[in-house]
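With one protein chain removed, the remaining protein chains of the complex are shown where they sit.
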Amino acid sequence: MYFSLLGISGLCTIIIISVYFFTKPIIEDNLQQQLERAIFSILPGTVFKNAYIKINENTLEKVAKIKKPQTPIYAAYDLNHQLLGFAITAQGMGYQDNIQLLYAYDAKKQKITGMTVLQSRETPGLGSKIIDDKGFLDNFTQLDVQLNADNKQLKQIIEVVKPGKKTEAWQIDGISGATVSSKAVGQIIQKSISYWAPIIQINIKQISNEQ
Amino acid sequence: MNEENLWSIFINACLVNNFVLAYFLGICPFMGVSGKFSTALRMGLAVSCVMLVASVCSYGIQQVLVFLDAPYLQLISTIIVIASTVQLIEMLIKKYNQALYRTLGIFLPLITTNCAILGLAIFQANREYQFTQSVFFALGAGAGFTLALILMAGIREKLRFATIPEISQGTAVNLIIAGILSLGFMGFAGLGG
Partner (left out) sequence: MSSDNHVIPIIEETDSHSEEFLKGLWKSNPVFVQVLGMCPVLAVSNSVINALAMGLATLFVLLMSNVLVSSLRFVIPRQIRIACYIAIIATFVTSVDYIIQAISLELHQALGAFISLIVVNCLILGRAEAFASKQTVSKSFMDGLGMGLGFTLALVCLGTVRELLGNGSLFGTSVLPEQFEPWVIMLLPSGGFFTLGVMLIFINMLQKKKTEPS
């Protein structure tokens, strides 16, 4: 009895492993393409990109291959190797499930200049508006994320306000009917940029001069 | 690394994203067992216990698989481990605590291949919860499942005294009740913060 159990487990494992290794390169290719499309949508004109990971409190290191637990940020350059901006992925819990998004950070102006949702399973017709509602996405074209004097923290916390009530550059107009989802997006970006902005500012000279 | 706080994980799993009414997990036992209040309560408790066990097992499996870099074995190992663990627990309960067995035991085999249990394990892995987060997630999910079940049972018991057109008796009307309950639970949106 145990012999046949072993045999069946062996057969199953072989099938799984074959399918996995057969599809792995295709899937990785798909993921790369999806990422590139997303980066291009928020930082148009991107020709080259370099991935950076956080080594310690003050250092970003360029990496060629990304190993699973690390989440890299991307420096995007145009045809003349001029730094266009940073593309940073961030994720967090939305209303229904995890939301994964990519936003563009302009280190010189200290502003967020674009945002695109990579993955979300929010309520269709309501929360899903965070994906394509033009008014909502416009919030992220000039979002002020200045650091304060010691360059360690954001000067102002990003705030999601009721639709139409936006008065300051660090506020985001929420979507009516999708409060939870829009607030979630705000929080996700807030956490992420607080984490990355200080260390990017420290390394900005070196990254701008990279090829 | 998931940064959600424990309280919001619990509330989300229990009310806002109730496993049965929002994610449609665990419908088979939901429809089948929610006829009587007492059975519903017992089933809910049994499922909650299994969820807790499954959550811990699943966390362990995730750590092992990450270590071995074999993500493709997640599904098959999770389901086998959970099924065997529950089988083991059932045998232990049967041996050492007859009363508990009579209360819960009959449902245990039914639950092991329940979508809710596996769904719990998969969500937990996808959202990369830490250990305490996973436990709270399981507690919330179990509480939510039990809640939905007893609400449904309460309604169905009352419904026995109402006249329902013959064509909609049985599963059809239960589904519609579930739909209304689901709508009601949507009112909890935003509670988890």
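Here the chain labels run A and B in written order, and each chain numbers its own residues starting at 1.
As a convention for this text, contacts are C-beta pairs under 8 Å (C-beta built on N, C-alpha and C of every residue); 3 or more make two chains touch, one makes a residue touch a chain.
Remember, it's a predicted structure, so these values are computed and weren't measured experimentally.
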item: Selected residue (touches chain absent from view) among B:52, B:83 or B:150; value: B:83
item: Hidden partner chain, residues of subunit A it touches; value: 1, 4-5, 7-9, 12, 15-16, 19-20, 23-24, 26-27, 30-31, 34, 97, 119, 121, 123-126
item: Subunit B, residues in touch with the chain not shown (by the definition above); value: 21-28, 31-32, 35, 72-76, 79-80, 83-84, 113-115, 118-119, 122-123, 126, 156, 160, 166-176, 178-180, 182-183, 186
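Here, only the chains that are shown with their structure count from here on.
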item: Length of the line joining the C-alpha centres of subunit A and subunit B, rounded to whole Å; value: 32
item: Subunit B partner contacts - residues on subunit A that touch it in the complex; value: 12-13, 16-17, 19-20, 68-69, 92-93, 95-96, 98, 179-180, 191
item: For the subunit B and subunit A complex, residues of the former touching the latter; value: 2-4, 8, 12, 16-17, 22, 66, 69, 72-73, 76, 126-127, 189-190
